[in-house]
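Every protein chain of the complex appears in place save one, which is left out.
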Amino acid sequence: MQITITVNGAEVTRDVEPRLLLVHFIRDHLGLTGTHWGCDTSQCGTCVLWLDGQPVKSCTVLAAMADGHEVRTVEDLEVDGRLDPVQQGFMEEHGLQCGFCTPGMMMTTRWLLDHDPDPDEATIREAISGQLCRCTGYENIVRAVRWAAEHPAVDQPEQEVEA
Amino acid sequence: MTSTEHAPPTTSPAGNPIGFGRMLRKEDARFLRGQGHYLDDLVLPGMLHAAILRSPVAHARITSIDTTEAEAHPKVKAVITGATLESLNLAWMPTLSADVQAVLATDKVRFQGQEVAMVIAEDKYSARDALELIDVDYDVLPAVVDAHKALDPDAPVIRDDVEGRTDNHIFDWESGDAARTDEVFDKADVVVEQKMLYPRVHPAPMETCGSIASMDRVTGKLTVWSTTQAPHAHRTVYALVAGIPEHNIQIISPDIGGGFGNKVGIYPGYVLAVVGSIVTGKPVKWVEDRSENLMSTSFARDYHMHGGIAATRDGKILGLRVDVLADHGAFNGTAQPTKFPAGFFHIFTGSYDLEAAHCKVTGVYTNKAPGGVAYACSFRITEAVYLVERMVDVLADELGIDPAELRMKNLLRPEQFPYTSMTGWEYDSGDYPRALQLALEMAGYDELRREQREKRERGELMGIGVSFFTEGVGAGPRKHMDILGLGMADGCELRVHPTGKAQLRLSVQTQGQGHETTFAQIVSQELGLPPEDIDVIHGDTDNTPFGLGTYGSRSTPVSGAAAAVVAQRIRDKARVITAAALECSPDDLEWEQGRWFVKGDRTQGKTIQEVAMLSHGTLELPEGVEGHLDASVVYDPPNLTYPFGAYICVVDVDPGTGQVDVRRFVAVDDCGPRVNPMIVEGQVHGGLADGVGMALMQLIAFDEEGNCLGSSFMDYLLPTALECPKWETGETVTPSPHHPLGLKGIGESATVGSPAAVVNAVIDALEPFGVRHADMPLTPANVWMAMQGRPMRTDLAVR
Partner (left out) sequence: MQTPAPVDYARATSVEHALQLLEQLGPESRLIAGGHSLLPMMRLRLARPECVVDINDLTDLDYIRLEADELRIGALTRHSAVLGSPVVGEHYAILHDAESRIADPPVRNRGTVGGSFCQADPAEDLSAVGSALKATVVLRSSQGERTVPAREFHAGPYETVLGDAEMLTEVRIPIRPGAGSAYDKVKRRAGDWAIAAAGAYVVLRGGEVADCGIGLTAVGAPHFCAPEAEAYLVGKPPTEEHVAEAARLAAEACNPRADQRGPAEYKRHLAGELTRRVLLRSVDRAQGRA
């Protein structure tokens, strides 16, 4: 079947099998490999992206179900060579090690801060509780979210992207 | 002032520290943008996709396999069975422990999830579809599930592939002095015994294992992209297994989404991808799904231990002994130095000054997945630390002495180092009481005990758990340690280019530890180059020197030392070149970060960058000195390094439900100097979460038929942000005397040290119920059952 999805602001149309999972559509058909997968049972959250403005587990959505809808992935966080404060926060606070859970974590964080610009630690932990990280023990992810909360983009001076 | 003018910079132009210090990671740039290249992100032209059919049962004879229908599937390119492999003499492969493992089952399946056939298709959905078209007949046999029954005379023999084998016994191994230990136990005022299980767990990195094999039929070159922590070791194994000349094999380890020991071994899937590429002439990708990962690739632990501890009435520990039944699964595939069938378990005397110790380990086959050494265990030091730290608490309980006080009383004292343990380890350095003292202060231990007393009066359950650990990491000295005959020394190469920018080539492989940053900082420390000017290259056997890879916390102790030594060689060479340029004697020169200068005259000197250009230029070099500024080294560690630490965990237990809440966790680690304190702390955090996970929820159990009960993240529970407290970390610094920079390694410390602290805390909380021990994981059910006086047997199905 043919589907059209707005991915990171641009419409894409592809022929797919109805059974194709959204995560595979994004990764294998569009080559946006920043969104990962890590389980068979919808528990790990490495596949989290936004569907119509909300974080969802893209392994548990058919690509067909996203036909006509909007998807946003980690590749859309950096704008015009400027890192999103969430990305910067993960770097500043060492919120990532192997980086595998990171895109999902950052997409949830961006959503959280859009809805609660000053979340406390308990709120942050709850928000990321559907996503597993094996490396960081979560502490530095919490700090990264706080960093981003304390450095919202509007107050940021133009900053150079580190290569 | 001239001295200020010439003082070496402490920060680089990019704002990074020169040498050691907190520095943001270089590798983050790609990961933050979703631009990492993990294995499943890679796509090669014409690439095919493989899927593996696995046994649904734990023990059965295969009576027939029919692949006709699968082969007829329009998108299927090949179906490979054990029979195919037998014809190529590839049905069995050597394990890392002198055993063999079936690549695809030929005669029998021996664990649930064992590889039976492989389908190669145009896409992964079709490959998965075709698995359902393969028809296998199994003649089901009784399974050996309970390790304690593996040696029963009537137990089914699992390994009848080995001629003459009549039982499931793998090895007996012992260490220490049995007779002397008996004497000590006989004379002791108090002897306490405790049985305990370190259950089967799985490292479960977020990225599962996988590989892409591409055999170029024209050149005969095999390229394998693989989730491997040890690319060079894998290359050699492929050469030995498949008979492909080693120079025609290139192993590339792309970005790895966590390893923790899961990605050390060679799994049948990797070999099958190679076979698949040979058969089809196309690149073949195989990536495990999560259930395959949990059911078939390296598990860890499964040690059934019976410990005994002997002491005087006033709390001087005299002796320790332990009998271990080690469940190795259906094939003995533990990844550890060859001479140590129980890994480094015999370091089980821990951090204490004893008179005698003895351990005996018996390995057995069961109808479970093979493995045993994985998951940040420092070659079974996790099991050893857990044993001794639980035994000390059991003793404290018996004697009525506070567990922190009992530890303080028995810890090795600083003046005893270097210390030779009762089982032959030479601990390099340590100041244990200082670390424990710091942890007690950070935790506010006395205050916590007061709070606990008050709560107990109100019927509330609060527990405080202490653990102290010593690890031996950085395997290892060539004369003692090898894997498959390969010595455990690491190569390292450093090239400083004419403009003073450098490339460092490592044999080890990061899985998130931040090698690209840490190793640049090590070179920066030794040469004064800005770390951003040093590119770290790793994970590609064609482009890096040989070495055994990253596991057992060996990167910093071994390859870190190699990087320091290779940088020092460059520095020495720079001295000679500087002397030639300044027309003085090398002896007249003095080093400060980044440059050689003439003693007494700071204005006369050359920076490393200037030397780099000179060395590549036309400067006339002294006799015997070659041009360019390159060096290479093979570092053979003289000993292991011995990081240590003191951990304190505080828990609250809900008496009505058995739920455990980890309220606080204090971790004081001593890994010698910290190259990048930010990264070191991150390593500790991750390990502490592992400790909470193993102590409270992670478990691979089996039912009576040998069905795996932890085969998905629904049942194999990993801790989330809500189960982890805010970690409170502290440090002491006791350098290793034999590492060139004093570094000791930190990658596994917290995983090794923390489970005992959590368990000790929970058991402490349950004291009003008279509970002395319960096995991990301390799930709500298990805790509640322990409160009823019936703690659960956690390796078998819950009844």
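Each chain carries a letter (A and B) given by its place in the written order, and its residues are counted from 1.
Here is the rule we use: a residue touches a chain if its C-beta (ideal position, glycine included) is under 8 Å from a C-beta of that chain, and two chains touch if they have at least 3 such contacts.
Computed from a predicted model, the values in this text were never measured in an experiment.
When the missing chain is restored to the complex, the residue among B:Ile249, B:Ala335, B:Met422 or B:Met697 that touches it is B:Met697. Contact with the chain that does not appear here is found for just one residue of A:Leu30, A:Cys59 or A:Ala149, A:Cys59.
For the chain left out of this panel, the touching residue among B:Glu86, B:Asp129, B:Glu451 or B:Glu728 is B:Asp129.
For chain A, the list of residues touching the undisplayed chain reads 1, 17-19, 21, 23-24, 37, 39-43, 45, 48, 51, 54-57, 59-62, 64-65, 67, 108, 126-127, 129-131. Where chain B meets the chain that is not shown, the touching residues are 124-125, 128-129, 132, 287, 289-291, 656-659, 697, 699, 701, 709, 714-715, 717, 719-723, 779-781, 784-785, 792, 797-799.
As a working rule, only the chains that are shown with their structure count from here on.
With each centre defined as the average position of its C-alpha atoms, the distance from chain A to chain B rounds to 29 Å.
Remark: chain B residues 14, 24-25, 27-38, 40-41, 43, 125, 203-208, 255-260, 289-291, 511-514, 678-679, 681-682, 684-690, 712-714, 718, 720-722, 724, 726-727 touch chain A in the complex.
Contacts from chain A toward chain B in the complex involve residues 17, 19-20, 27, 31-41, 43-44, 46, 73-75, 77-78, 83, 87, 90-92, 94, 96-103, 106, 121, 124-126, 128-142, 162-163.
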